[in-house]
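Worksheet: one structure, shown below.
Only one protein chain is missing; all other protein chains are in place.
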Amino acid sequence: MTSKLDSKIPEGNLEQKWTKYRSTVPLVNPSNKRSLEIIIVGSGLAGASAAASLAELGYKVKVFCFQDSARRAHSIAAQGGINAAKNYQNDGDSTYRLFYDTIKGGDYRAREANVYRLAEVSSSIIDQCVAQGVPFAREYGGLLSNRSFGGTQVQRTFYAAGQTGQQLLLGAYSGLQRQVGMGNVKMYARHEMLEVVTIDGVCRGIIARDLTTGKLERHFGHAVLLGTGGYGNVFFLSTNAMGSNVTAAWKAHKKGAMFANPCFTQIHPTCIPVSGDHQSKLTLMSESLRNDGRIWVPKNLEDAKALRENRIKPNDIKEENRDYYLERRYPAFGNLVPRDVASRAAKERCDAGFGVNKTGEAVFLDFAFNTLRYGNMEATKKGIHNPSEAQIIELGRAVVKEKYGNLFDMYQQITGVNPYEQPMMIYPAVHYTMGGLWVDYNLMTNVKGLYALGEANFSDHGANRLGASALMQGLADGYFVIPYTIGSYLNNEIRTKAISTDHEAFVEAENKVKATIDHLMGVKGTKSVDYFHKKLGLIMWNQCGMARNAEGLKKAIEEIKALREEFWNNVRVPGEANEMNPELEKAGRVADFLELGELMCKDALMREESCGGHFREEYQTEEGEAMRDDDNFKFVAAWEYFEGNNWEMNKEDLIYENIKIAQRSYK
Amino acid sequence: MENNLNLNLKVWRQKNAKDKGGFEEYKLSEISTDMSFLEMFDVLNERLIVEGKDPVAFDHDCREGICGACSMFINGRPHGPKQAVTTCQLHMRSFKDGETIVVEPWRAEPFPVIKDLVVDRSAFDRIMSAGGFVSINTGNAQDANAIPISKENADEAFAAAACIGCGACVAACKNASAMLFVSAKVSQFALLPQGQPERSARVMEMVAQMDNEGFGACTNTGACSAECPKEISLTHIARMNRDYLMAELTSNK
Partner (left out) sequence: MNWVTKMFSSSIGQKFIMALTGLFLCSFLVIHMVGNLQLFKADDGLAFNTYAVFMTTFPVIKFVSYVLYASIIFHAIKGLMLVSKNNKARPVKYAVQNGAANSHWTSRSMGILGTLVLVFIVIHMKNFWFEYKFGHEVGYTSYFTNIATGETGSRAMEAEYKQHNKIEETMVSSPDGQQYKIVVVKDLYKEVATEFKEWWLVALYVLCMFAVAFHLYHGFQSAFQTLGINHSKYNGLIKFIGIWVFSVLIPAGFAAMPIFFFFK
């Protein structure tokens, strides 16, 4: 371990670390809090919850988001649920079990102390959200309902229909708006952070662009918190929102903050496939569909070809000619294997030529079998003897509709195909990025005063995130971690008077931003920003997606460099810099993706093992399963930036004192 | 199945808030019916950029119907011809070959146009700041299961809370009234025990802010609910009316 990375994990037993830390962390006197200013970038679960909580404590808070309202942050799109070790179902859940499942699910690439703390505060998150009026699903007795999710054997997921993220975000947003109304938070919507300001290596503020007027603004803060989400849009097509970007984190990175495990990306297995070149984003279909949908492709290549050419319909293929490949390969878990495994298996079949839509990149998710099963059950329940097949199908469809009706409607709306009659087509898509800014136990990056929360940091999910854990982490960081840990830094800052934004560091930072904008506006080339973004996405998806190999990654690095060069020489940004200019916004973001993409490939190339979402084709068993290398790669790779897109890796070794490391198997 | 359309697009163009603005016509060909409405705009913008013209600005983000950013008034209806979908989930198979499609921004005094199809909806945020919350600080909460809530009320509260704040209700209403938006939040909390302590103050404050912003009054036409992508019911408006009446009559304010 290099001396540059100090994870600041408290001493003591795993169970005692956080409790003891909380009780001994230095506090800031209430009257001093009033003069301490905190800048929060991003208004998702992490940002909004942190803003509300810190403002309640008495700090002066400024919140920035690029959307027109804090409520639109992409946390809103999370569907499934949020985990918490409440053990309301009396099925043996505990803080330790949630901790264990998360570490194991992350394929042993996450930090023990952070994950244990996450499991510990998970219960308080549910309490907090319920108290805010978040309408979680309930049982008839009036108590909270739970469901199970992939990778666990207990029911610990709390949910609000298929809109859990929305409800949690609106809860945090309402807390935030309350503080805005009270004057404790100043909200800057339609503002994008474009630079971190540091003075003597300490973070002192940001430069933001008012997206309505194009004006650059300087803002001072005693601390800056980035809750800016993940960078999945580096792939162009992903389930992220169109505006989701890496810019804030990347600017922090270029100001010295290390970027950890950038290659750890999660590919979600059940998304609606790409329908053509016009595709702008991918839509997730909840993982819950795999409970009743069976995944298959044809056994014969000729059938697959005929499907692609639209000569036959899926239902024309006889049962014995279908390959239910997940059930075949993983009889124990079947269609319910974890996300990374399911995604890779789909890719393997499609690469072998069995893809079923015109692009050859889709597999079937078929509800026919379970429709019949439910239909028969219903018929028995209703006392119908010798029901006709049509009757069974009708009864079965009603059950499926009850369970997944809204998802089926959404599917039909997007594809124009009725999923009750024909099997759905799905394909994996980029969904979440486990990597992010390196942070210590306090969530502070290696730049003093600069913090990263939620998906923007790297800390809790290792190499693969379990379902329903992202919401948990975002809110844990915002509500229950940062309000304590920030005190350990700010209590030393009470003597720092607000620094004038006329300080040369601010002037310099603003000039740099201005120069970048002028450069982008000045190229006046022939290709649109999207042209480059799509090209980058394709490189990333093909070489740094579900499966990677050294050759491809090396090639990708060269291609990205060339593309970056072309971008800066031939991009066309219409309009002016001093007005609302969505193309300019996109250009800035894509410029950063073009650098991040290279680092991701570098990281993937360095990590000569397969773990979680990172699958190196060279490191697999004969049966095609991932081969982790704990002897050589049980560390966090934290990359340090040097001028001219050069990086140096720092290692933070991962020490497992409370968990016995094992190979994951779902056979 | 996929088909291609030729379309005649009439889009509102307005350089900035001060500009008067007007319609521009664009002819589009080879538009796949598999495209979403916004992807059709992506195609148009790509063409405009290459031609050296200014692309059409419009709000959008998640493109899966939940963030509430997209906001186009299409052929006289917010979010276009289909029920219960947002603009981003509207697909081109809902249109006919050769059709003329008129696209305008939301129109309301409290939603001033910023550029082209982008409007300022911060009025909604200010209404939320006025009372759209339960005043509890982080860390004070009791155990989540300490307050049982009937499933019926929880489901009804959820149905109200499903509002995405897109403003289609205001856009659809002939009076540009925000009653459906405000009532969804008032109703959500009115149905839950957590919302009771501030029930009176909340409805009075939120209605006052709604009026200050300059939204119109409610004529109960039902257009808001009919056009709401989340199908928020008019019963929430009735509940807010009732709560408002009771609050004014019985509170000490």
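Per-chain residue numbering starts at 1, and chain names A and B are given in the order in which the chains are listed.
Note that contacts are C-beta pairs under 8 Å (C-beta built on N, C-alpha and C of every residue); 3 or more make two chains touch, one makes a residue touch a chain.
A quick note: this is a predicted structure, and the numbers were derived from the prediction, not measured.
Asks: List the neighbours, among the chains on screen, of the chain that has been left out.
Replies: Across the whole assembly, the hidden chain touches B.
Asks: Which is it among B:109, B:152 or B:231 that touches the chain not included here?
Replies: B:109
Asks: So which bits of subunit B touch the chain we can't see?
Replies: 10, 12, 23, 73, 75-77, 81, 102, 104, 107-110, 172, 174-177, 207-208, 210-211, 214-223, 226-227, 234-235, 237-245, 248, 253
In this section, only the chains that are shown with their structure count from here on.
Asks: Taking the mean of the C-alpha atoms as each chain's centre, how many Å separate subunit A from subunit B?
Replies: Those two chain centres are 26 Å apart.
Asks: Please give the residue numbers of subunit A that touch subunit B in the complex, ascending.
Replies: 49, 52-53, 56, 67-74, 76-77, 86, 88, 124, 126-144, 160-161, 163, 166-167, 170, 173-175, 177-178, 180-181, 187, 189, 212, 239, 241-243, 275-276, 278-281, 283-284, 310, 410, 413-416, 479-480, 483, 526, 528, 530, 572, 574-575, 579-580, 582-583
Asks: Please output the residues of subunit B touching subunit A within their complex, sorted ascending.
Replies: Checking each residue of subunit B against subunit A gives 1-2, 15-16, 32-36, 38-39, 42-43, 45-46, 48-50, 52-55, 57, 59-69, 82, 85, 89, 91, 93, 114-115, 118, 120-122, 124-125, 128-130, 132-145, 147-151, 154-155, 157-158, 161-162, 164-165, 188-189, 192, 194-195.
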